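Excluded from the complex is one protein chain; the other protein chains are retained at their positions.
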Amino acid sequence: MSSYAYLGPEGTFTEAALLQVPGADKAERVPAVTVSSALDMVRTGRVTAAMVPIENSVEGGVSATLDSIANGDPLRIIREILVPVSFVLVGRPGLELADIRFVATHGHAWAQCRGWTEQNIPSAEYIPASSTAAAAHTLLDDGAGHDAAICSPLVANRLGLRILAEHIGDVADAVTRFILVSRPDTLPARTGADKTTLVIPLPEDHPGALMEILDQFAARGVNLSRIESRPTGLFLGDYFFSIDADGHVADARVADALQGLHRISPGLRFLGSYARADRREYDVARHTSDQAFQSAQEWVDSLLRSPTVDPESIG
Amino acid sequence: MSSYAYLGPEGTFTEAALLQVPGADKAERVPAVTVSSALDMVRTGRVTAAMVPIENSVEGGVSATLDSIANGDPLRIIREILVPVSFVLVGRPGLELADIRFVATHGHAWAQCRGWTEQNIPSAEYIPASSTAAAAHTLLDDGAGHDAAICSPLVANRLGLRILAEHIGDVADAVTRFILVSRPDTLPARTGADKTTLVIPLPEDHPGALMEILDQFAARGVNLSRIESRPTGLFLGDYFFSIDADGHVADARVADALQGLHRISPGLRFLGSYARADRREYDVARHTSDQAFQSAQEWVDSLLRSPTVDPESIG
Amino acid sequence: MSSYAYLGPEGTFTEAALLQVPGADKAERVPAVTVSSALDMVRTGRVTAAMVPIENSVEGGVSATLDSIANGDPLRIIREILVPVSFVLVGRPGLELADIRFVATHGHAWAQCRGWTEQNIPSAEYIPASSTAAAAHTLLDDGAGHDAAICSPLVANRLGLRILAEHIGDVADAVTRFILVSRPDTLPARTGADKTTLVIPLPEDHPGALMEILDQFAARGVNLSRIESRPTGLFLGDYFFSIDADGHVADARVADALQGLHRISPGLRFLGSYARADRREYDVARHTSDQAFQSAQEWVDSLLRSPTVDPESIG
Partner (left out) sequence: MSSYAYLGPEGTFTEAALLQVPGADKAERVPAVTVSSALDMVRTGRVTAAMVPIENSVEGGVSATLDSIANGDPLRIIREILVPVSFVLVGRPGLELADIRFVATHGHAWAQCRGWTEQNIPSAEYIPASSTAAAAHTLLDDGAGHDAAICSPLVANRLGLRILAEHIGDVADAVTRFILVSRPDTLPARTGADKTTLVIPLPEDHPGALMEILDQFAARGVNLSRIESRPTGLFLGDYFFSIDADGHVADARVADALQGLHRISPGLRFLGSYARADRREYDVARHTSDQAFQSAQEWVDSLLRSPTVDPESIG
């Protein structure tokens, strides 16, 4: 039976992501206060896997996620989940829109709903909360300083809160991306629409060093869908790169790029190959297909099978 | 007289960064609830400039900062500030370490002090707050659920809070980086140890497109100190890059790189050239010096001064 | 009145190339024994210009041409000429094909007609000559060791030699390329289908040094139509590159590439921009058009026009 940690509290968009995982609705789900504590529960074996935000998240945690995965005992990303970011406005019983004076939510969510709030509740004041779910949970507390909250539909429904308005985010189709992280003992099979995540220390800091890294991908026709430099934390000026590349380590071109990367930056970390949540396939140029790699290997092997002669004796 | 917005509330590390700016201690300082509202105060003319976190921040806001600067009316970074991240533990009057039951702080700060807390206050429970300063401000409230807070020395001193422990962060020399942002009407003069920040939309999404962008820097010997891909928000798979490069637009090699970038991605944004906070100088290869650029320009100009003849008449 | 040197003797394919130049048929034409002596006649002012082979020549001289232009007083290529290489077999009066015993010609010409000779005059023996024209000129000498020659139609007609067979070359559409070289005092105007020839010393000998040179072209979308490394002659392992690039120095992308080359290899030589003999136009990507260069220049200029402020006073 699996058990899962996630960035809590209950009702966050991260829990919504977790609930997309088959069986997670019936499994143990442990809310964690921070991304790194969620990941540590995986490392220590307390849970099977953890769901954490990786990009563009409403509740932050992205840089923290990158740094937490890059350091400490190895982990592996085994699944990617996209969650539509849909905000609702919830209020105390009997409250009307016109009566709202204090709205609690996470700062990012407040920023993403500002168009709607300025038009519909222009005089409401913002009360910061540590997450959208926390703002919802405390709405009914006696001592709460707010009379409304902006949160996910999940938490609103679960707590039976009164929904005053739906879809109040300024960007209609916003989605945010989460990853499911386990210990590094399995590898999801190749699906043909995969993603590989790597952490690559910059081997030397000179103009062109990053180019050498990226060339390992470009030279094999491997597209990148994300790149981020992060200070190593040791001292300023020392970097690592967090990269998502199209393809699976079982694709010859990805395996070859990984070998190239290992040669120039042997301290790199493989964080996993896993199915893309959007199932979007990518073009593979003929010269970077598995077939092209196999033909090339066979050709060079055939050259090396020639009988060898001593150079001094040639004549 | 200048006035400044900053990511508040009062006493955040961001305010500590702002107080490093000459005259800011006597100027009007307006706390903002979010990074984007701080920047909007600049755009609307409500304040002269805004201080916001850009990297590795204790209180987050980094991705939000990148996205807020990349969109909307143009802004310009005019100064970079580094702040040592030093945490203190503050408690209610009379409280001893052994008595602490609930510690409030921002999630990132909690994560960064975990080594100390596990050793010194292992049974204390974490209460999330929207910022370290907010945790400090509410410590003395009657309804506060916490009896201690982790915050900056600035807010502890300002509120006269009782400091139970200092320097409790796990990383001794942690610093975090902030930027001062104004409207785009001036340019800080070149100092010889400068940084240029750009936002560059990916012109096409194919393997090698990022290489073409980075090559504009590498080919001119311009080192990058930060790179981050960010989804444009329009649809998944569309990216822009946020980049910090060594040097100033008044350096010939940087100006030349910017021209190359403008040709392949005309929608790029110049977010400013400004002195590096760490004053670290960078090597400039002889072939990328201003002198080399000028000689090359003169040489080509001399070729183009030759009298022109009609190709049909040659003979 | 112009005068011309060419790689002789009279009747070579090089003279045929020269006769394509308007007015050359009525001008003084001076045969030279070697390519370098032809070029020296230009350098000393003895002639206005010289026609010499540059590629794929029947009578060799290509490497010699490259080396002679790369060293010594500067020269400039002002025109390119293509000559169809059509061979004829000429014989002494009264001679029939079946009677031919000794055929004189230049070694390259003999190689290029081997298919025809093996089929039609299999028992004929080859007599090497220093040029196809020399073989023709000496055919009627008493002491000549040969009774037939392979040469150009030009010399056959001019000497009134009896043509036994035409179009005997193995490759039907073979052409060879010649250049007209003058002193460096004019520049042929841009036609839109031009070529630029350069001599570029390798600045340093390490893997990637050649890439740095070629990147100056690729980064500006400039295609190469010829590249050749040549030892400098000073010692083995020291190279220069002889390169033909699409475009004219008056094209912004070519001028910019030349500046980049000058910075990394200031000893490069510009050997001219001139109309392509085949008039083939080339695609210019939008981001490398003169317009794109001008827009980029204007954009950076506008950035540099911002009023400058003292970094120390910012606040």
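Each chain carries a letter (A, B and C) given by its place in the written order, and its residues are counted from 1.
Here, a residue touches a chain if its C-beta (ideal position, glycine included) is under 8 Å from a C-beta of that chain, and two chains touch if they have at least 3 such contacts.
Treat the numbers as computed from the prediction; the structure is a model and nothing was measured.
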Chains in view that touch the one left out, judged over the entire complex: A, C
Candidates A:122, A:160 or A:311 - the one touching the absent chain: A:311
Of A:97, A:140, A:163 or A:189, the residue in touch with the unshown chain: A:189
Touching the absent chain when the full complex is considered, from C:14, C:36 or C:273: C:36
Hidden partner interface residues of subunit C, rising order: 33-37, 55-56, 60-64, 82, 106-108, 110-111, 114, 126, 128-131, 134, 143, 171, 173-175, 205-208, 210-211, 214-215, 217-218, 221-229, 231, 233, 235-237, 239, 241, 278, 280
Footprint left on subunit A by the chain that the document does not show: 2, 21-24, 27, 78-79, 180, 184-189, 191, 203, 212, 215-216, 219, 249-250, 255, 258-260, 262-264, 266, 270, 274-275, 287-288, 292-293, 295-297, 299-300, 303-304, 306-315
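The definition used in the following text is that only the chains that are shown with their structure count from here on.
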Rounded Å distance between subunit A and subunit C, as computed from the means of their C-alpha atoms: 58
Whole-Å separation of chain centres (CA-atom averages), subunit A against subunit B: 22
Touching two or more other chains - residues of subunit A: none
